[in-house]
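Sharing a structure, written as structure tokens. Questions coming.
With one protein chain held back, the other chains of the complex are shown just where they sit.
Right, chain A next:
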Amino acid sequence: MILPPDFQDWFARQGWHPHPHQIALLDARGDTLLIAPTGGGKTLAGFLPSLVDLQSHQGGLHTLYVSPLKALTADIARNLSRPVADLGLKIRIEDRTGDTRASQRARQKVDPPDILLTTPESLALMLSYEQAPKIFGGVKRIVLDELHALAESKRGDQLMLCLARLRSLAPDVTVTGLSATVEDPQALAYFMGGAHIINADPGPEPDIAMLATENPAPWAGGGGHYAIPEVLAEVKQANTTIIFINTRAQAELFFQALWAANDDNLPIGLHHGSLSREARQRVEAAMAAGELRAVVATGSLDLGIDWGAVDLVIQVGAPKNIKRLVQRIGRANHRYNAPSRARIVPANRFEVIECVAALEAVHEHDLDGVPRPPGPLDVLCQHILLTACAGPFDADALFQEVRRAGPYRALSRAAFEDCLEFAATGGYALRAYDRWQRLMLRDGLWRLRDPRATRDLRMNIGTIVEAEMLKVRLRGRGGTPLGEVEEAFAASLEPGDTFLIGGQTVRYEGLREMVVEVTKQPTRQPKIAVFSGVKMATSTQLSHRLLDLIGDPGRHAVLPPDTSEWLALQAQVSDLPRPGVLVSESFPHMGRWHFALYGFAGRNALQTLGLLMTRMMEEAGLGPLGFLATDYALLIWSLDPVTDPALLLDRAGLRAGLGDWLGGNAVMKRTFRNVATIAGLIHRNLPGQRKTGRQATFSSDILYDTLRKYDPDHLMLRITADEARRGLVDFDRIEEMLDRSPIHDHRMLDRVTPLAAPLLLEVGKVPIAGQGRERLAAEQAAALMAEAGLT
């Protein structure tokens, strides 16, 4: 395909030259994966072949575009409308998301547009219609945007299963994947089922450095507030700045501190996923209109809308992940050919070292990433049920089709049969549902026993399982919605408690019809809002770099003087953690023994290790009282000292603990809830649910406990155990830590060591429960009775 003359003229009229990668995509035959930095005209490149082809199109759906964000589809529709109008192309472009009106959805079923813009979930829904073969049978091109982001979660697995279905419906379709810079483009190409890779010019090297501050980073904590004056000075000099912060709670606190010091009243906004949609849209609109000088944001701004005017990115807190840092830096892309500018603000001394290590990695183009696990089976269970919604299917044909999806290319027939069995009968050892199977085999084809089930199944589409959230609203008639908090957090509030949301301190008044009612309370010190989403752990590669740097005193000169002096002191009184050596220390402090283990395995893995080790300490009679895990270290305090950590780090013992005792832990229950929801064991969004005045549905914990007791080999438990190797439990990284550290170096010391001291200042201590929770509840009940005059 060559660029037709009128397209060349159009480029010329804009004063543009087509980028080489845009031409390369036109030339490409077969499926392609385009890797290009932000601002490289990626999306136009993806659509150019469609626009050229659509000059002579006969109607029907021609191009399907899938993006992870609803907002992005709207943005793309706007951006495409200009070249389409200028070139006089007679084509219809429509989007189809959760927000699309029912009338338009109905029309799209019979009369689809030329270009349809959608999300993975809406695509899965459309493929579950009986009309799917008619709608998609003639599709010529598929564009998958932000594929790197989709590939990081189960949304990507679902999308790839849908893609396999589309390839069956439209065998001649050409697929184009668009991705930001990733560490392993070939893996991403496999993920989309095989593709020719086109690398765009990465552009000039970024201008990235630590933000120089007058005060050094504090010993502990995650706020980064010490750098507020310098951050404000940078914002003042730049055109538009995005200030990225790792968690929503920290973003709230930083935003508040920033405003307190904002003497020039610079317009600065706040953007994170717990704010109400109205609040987020206001900030996005103000940003697009160039009315904001800065926005404090979390990952909610990682993707999407291209605000051309952003010329500075400030990352507050250690980046945790080199790839994500590089992608964030790319947001400061005022001009494609100008270097992106970014500054990093470590929040504490450990993070100073992590930031230095991350900067080195960025300069060496050494991106991190873990190999993708094979396609998860809960997503496959959902896919099988949705396939049945579209019509009867043949198991052999579906198995072959699923294996054409990249993540499922190595799927075994046995695993497929397990999923089919689950979808059909629930897959229980006690075969209780033979009369009420969900899927029945008739005339060699699997079909829904009760076609009315399609409604529930379609309501349950998707792989994003949010924590139960409650809306927060100012008290009073028509009170302003402020955002959402997790139900668990709301449950911990007592009337009169204060917390931060949307940059203001509010007072909890009560819960009314599933809405948290609050009043403004500008002066009080807030109880911090805990949005306990998935905690991002420092990546394996970055942890290794960190360990390399700490363990090599010859390189400490690259660190700020206060940091290198800190490490030198540690080397003097104890030892430095280093590659191959797992350093730990026992020392008394405030009447308790403390045990510090410098594992550098990320906070999720070290938290799991804390749970497992304290359990073993309990059995050994050491009297553990609590522990604390960071990305770098684990600190346990106890009545008696740990003298031989090797006994507690015994691999078989840890594995047994994971399968047995940790099985009942809340983290596992949360993992199970996600798995069971995706697979369709638990339904969400059922209309009428969670209404006031009705009993809330029972918790998924009950299902988990019941299965563990009566059907321990059930598919859902096997998937849960598999997920525990990663994510919140992250047992794989405990094993990785043991693998890479053949030598244990344990020191018995008489006082706190320099490296351990900051740990003692951290928040987030986990008390060891045992009978603790019962006692706590009894004490609280007794106090309430006494308060009410009862004994």
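Simple rule for what comes next: a residue touches a chain if its C-beta (ideal position, glycine included) is under 8 Å from a C-beta of that chain, and two chains touch if they have at least 3 such contacts; residues count from 1.
Simple rule for what comes next: contacts and distances are computed from a predicted model.
Colleague: Pick from "Ligase-associated DNA damage response endonuclease PdeM", "Extracellular solute-binding protein", "UDP-glucose 4-epimerase" or "BNR/Asp-box repeat-containing protein" the UniProt protein name of the chain that isn't shown here.
Modeller: Matching the unshown chain against "Ligase-associated DNA damage response endonuclease PdeM", "Extracellular solute-binding protein", "UDP-glucose 4-epimerase" or "BNR/Asp-box repeat-containing protein" yields "Ligase-associated DNA damage response endonuclease PdeM".
Colleague: Have a look at A:209, A:702, A:748 or A:761 and name the one touching the chain we're not showing.
Modeller: Of these options, the touching residue for the absent chain is A:702.
Colleague: Tell me, which residues in chain A touch the chain that this view leaves out?
Modeller: Interface with the chain not displayed, on the chain A side: 425-426, 428, 430, 432-433, 435-436, 438, 449-450, 452-453, 456, 488, 491-492, 511, 680-683, 692-699, 702-703, 706-707, 709-711, 714, 773-774, 776-778, 780-781, 784-785, 787-791.
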